[in-house]
Structures are given as structure tokens and as C-alpha cells.
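Reviewing the structure listed below.
Every protein chain except one is present and positioned as in the full complex.
Here is chain A:
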Amino acid sequence: MIRFDNVSKVYPKQTRPALRDVSLEVEKGEFVFLVGSSGSGKSTFLRLVLREERTSQGQVHVLGKDLARLSNWKVPQMRRQLGTVFQDFRLLPNKTVAENVAFAQEVIGKSKGEIRKSVPQVLDLVGLGGKEDRMPGELSGGEQQRVAIARAFVNRPKLLIADEPTGNLDPQTSVGIMKLLDRINRTGTTVLMATHDQNIVDQMRKRVIELEKGRLVRDQARGVYGYQH
């Protein structure tokens, strides 16, 4: 699903690499936490997977494709197989819940009939059935993140990437979001989630990848947030 081979990334005008010689593999259907302090390289890692950035050295394979060899015009095709969720939800404030979700299908040219069928389905899945016509501003943070997850999932991606999806939410709401992500994972979708949330990582007992100053320092099956000192 995702493979990093000796990947390094140095941003222009910076001497310290954001990632140094990282190699790892994520299998289909896995649920993986990506942890590490700010500046450890988590965001760079995710940007490389989304091909928002290219590697300085080494290779990134996503869904079996070498991203370095993927020509620019094929990138959208690749991204259609990924779903993305962010800390700040990134909803369109002037569109309703249903329209926000439908937007992800409209812009890749899905037919109206298809959209009418899949939007209520996915909203039910994330627990927002009946709130189709609300505006994002009228929803709580947790509900907004559910809309974002619905949007990321409506095109049935093979890989869901979540960048601190619970970063703006209280612990109780976070648990609800994690349950939802777990459910999505159980449908066979691989989930890669960057997080700072110790409780969640400790509770879920999934694979944990820890980055520190750009290096891979831990890759642990059924891991916890940090070593107990």
C-alpha cells in the first residue's frame, strides 16, 4: 500500500533534512499511527505520500506506483484513490453538509444519480443521517470532522490519510471519531493517521511509527504513544 525506500527529504534553503533515510512498508488493510513531536517529519511524510512533495533521495511507492515516475497529469488519478482528513476539517462554509460531500464527487465528474445515491449512504455511515442540509457553521467540531471524513470516504478510497484528525476536538468527541476511523478500517481501507494524542494511541493498540528529527526511531506492532520511562 505504502512503501518508503531510504527516503530523505531536504527542503530548498534548509540544511537539516526533514526526513532522513526512512524505510518502511504499510500493508493493505493496516491501521497505522504516525507519532512524533512537532518538526519530527510527520507532515513531510504525509506530503510525500500525497505527492505534494517529491523526495530528495529514495523512492516512495503508493498503491504500487513509484511516485517519482508518476507524471504530473496522472497525479489526480492517483489521489482519487486516497482520502484525506485534516485537523482543521477544510469544509466549504457556504455549502451544506450534503453539498460538501457531493463536491468531492462533482469535481471528479461523477454523475448526478451516483451522487444522489452515495452521499446519504456515506452520511449515514459517519452518523450524520438527517443533517444533510445543515451548514458546517451550525455543527459541532466533531460533527464537522465527520463531514470531512464522509467527504474523504465517499469515493471509497483504498487509503485514508488523517493528519491529526482529533487535534481540535475534546477527548470524548475524539473517541467517537476514532471509532469511526476504526470502522472505516474494518471495511478494508488502510488508515494512516498522524497524531499527538497519547490516549488514543494507547487505547487503540495499533501499529505505531515514531519519527524523531526526521529519523524513523520506532516501528512497533500494537504499540503505545511513547516508551514508558
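Simple rule for what comes next: a contact is a pair of C-beta atoms (placed from the backbone, for glycine too) under 8 Å apart; a residue touches a chain by one contact, two chains touch by 3 or more; residues count from 1.
By definition in this document, contacts and distances are computed from a predicted model.
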| item | value |
| --- | --- |
| Protein that the absent chain corresponds to, by UniProt name, given "ABC transporter permease", "Cell division protein FtsX", "3-methyl-2-oxobutanoate dehydrogenase (2-methylpropanoyl-transferring)" or "Sarcosine oxidase subunit delta" | "Cell division protein FtsX" |
| Listed residues A:77, A:121 or A:140, member touching the removed chain | A:77 |
| Given A:8, A:96 or A:155, the one touching the chain that is not displayed | A:155 |
| Chain not shown: contacting residue from A:12, A:64, A:109 or A:137 | A:109 |
| Identified contact with the non-displayed chain, of A:90, A:117, A:156 or A:183 | A:90 |
| Touching residues (missing chain, whole complex) on chain A | 50, 72-73, 76-82, 84, 90, 92, 103-104, 106-109, 112, 151-152, 155 |
